[in-house]
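Only one protein chain is missing from this complex, and each of the others stays in its spot.
Up next, chain A:
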Amino acid sequence: MAHESTSANPKVNYEYRRRKARDEMRGQVTSFAMMIFMTFIAFIIVIADFDKFYAFPVLLVLAAAQVVLQLYYFMHMSHKGHGTAALFLYSGALIAFVTILTFLTIVWW
């Protein structure tokens, strides 16, 4: 079957794949460290008691950055073959954004 080996020399293919997987895992551990770091910053912002005018945008940007790392590295959206997955998720995110915007603006009009 064609999918079992993509190289004429399975040993080379195997070692190449192992190395690729290891590199990817290293990238994922780095993303994890960044996510932990951003979580710390977010909690420090709240402890430092900044004015919400400054705190809210920073907190939201930190959350968005963490979610991007989670989606693209932990959930592999950076790999090819995720076009339809991205279409589904971003369609959902668009509806999500409009829903939240609506509730925040016209519920207590």
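Just so it is clear, contacts are C-beta pairs under 8 Å (C-beta built on N, C-alpha and C of every residue); 3 or more make two chains touch, one makes a residue touch a chain; residues count from 1.
The working rule: contacts and distances are computed from a predicted model.
K.L.:
Considering only the chain that is not displayed, what protein name does its UniProt record carry among "ABC transporter permease subunit", "Xanthine dehydrogenase molybdenum binding subunit apoprotein", "Molybdopterin synthase subunit MoaD" or "Cytochrome (Ubi)quinol oxidase subunit III"?
P.N.:
Going by UniProt, the chain not displayed is called "Cytochrome (Ubi)quinol oxidase subunit III".
K.L.:
Against the chain that's been left off, what residues of chain A make contact? List them.
P.N.:
Residues 1, 3-6, 10-11, 14, 17-18, 21, 24-25, 28-29, 32, 35-36, 39, 42-43, 45-47, 49-50, 52, 55-56, 59-60, 62-63, 66-67, 70-71, 74-75, 81, 84-85, 88-89, 91-93, 95-97, 99-100, 102-104, 107-108 of chain A touch the chain absent from view.
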